[in-house]
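Shown below is the structure under consideration.
Complex shown without one protein chain; remaining protein chains in place.
And now, subunit A:
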Amino acid sequence: MPLMSEFSVDEVIITTMARQLKGEVLVSSVTAFGSLAAHLAKRLYAPDLAVLSTPESGMDVTPMPTLTLGQFLTDVQQGIPLTMEDIFDAIFTDHFRIWINPSQIDQYGNTNITCIGDWSRPKVALVGARGIPEDTSHLSETFYYILNHSPRSVVQHVDFRSGAGNGESRQHLGPHGAPTTLVTDLGVFDFRGPQGQMTIKSLHPGVSLEEVQERTGFPIGGGEGDILSTPPPTADDIRLIREADPLEVRKLELMSGPMAAEKFVNIYERERQTLHATYPRVGKLGRG
């Protein structure tokens, strides 16, 4: 078992996310973690993945996590362009995967990115359900990650179901869209409880069962007997993550507040210089 100091928690999470992806499916992402997991998976674990470089387009180019959702890589790298109709057709036909980063997930795998408190009078209005209802009614595998496992993020009941989990939510849905895997900073969780509740699949190196229970908003199953340890990243995993994200855009997802804000701007400017150096513009108007 390598020491934790050889890799950081973001590298454990991204590697674990990458190892879940398989097959020949479109992989989209709106976050640096999702984008890096797709990139790593394609390089080492699932070579047939059709990775997108923006949330909705740029298929089969090398993705790089960028702060403007990859918009500037599509044009210059000539990836295959897609439309929003292509994206939702791929979701409805189950040729699509995405790692979703919800604000809350509950014991049944219901997820929330809409609000804290009651919808009609929220304590905190978040962003709105976006495309999560489509994912959780159609995909045969749905993947979630949370970077700060706590009783506020891994809860007994979500305040609002933006995405459908197991149990009651499945009444009219059938199995497609049911939660498959949650990866957090503490471990990997699946949904093998008697009514599809969350259970422990493995704990990351150095994490104890007590810590997981303490930081989870409900009594969690799967802790009986020997608990598996999450396989750590290999030297190749770590190298590929660091090469694909030299500006460490991924670290921003672990921060918040003014510290993150200032770092954003710095990375953003360095990103521009990097893009400029790597991919000089060839505009269509400039061609003969």
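By our rule, a contact is a pair of C-beta atoms (placed from the backbone, for glycine too) under 8 Å apart; a residue touches a chain by one contact, two chains touch by 3 or more; residues count from 1.
Note that in this section contacts and distances are computed from a predicted model.
One chain of this complex is left out of the view, and of "Poly(3-hydroxyalkanoate) polymerase subunit PhaC", "histidine kinase", "ABC transporter" or "CoA transferase subunit A", the protein name its UniProt record gives is "CoA transferase subunit A". Of the options A:35, A:136 or A:216, the residue whose C-beta touches the omitted chain is A:136. Within the complete assembly, A:272 is the residue of A:152, A:239 or A:272 that touches the hidden chain. The residue touching the chain not shown here, chosen from A:173, A:209, A:227 or A:254, is A:173. Although one chain is not displayed, subunit A still touches it through residues 30, 54-57, 67-69, 71-72, 74-76, 83-85, 88, 91, 114-115, 119-134, 136-138, 160-165, 168-173, 177, 252, 261, 264-265, 268-269, 272, 275-276, 279, 281, 283-285.
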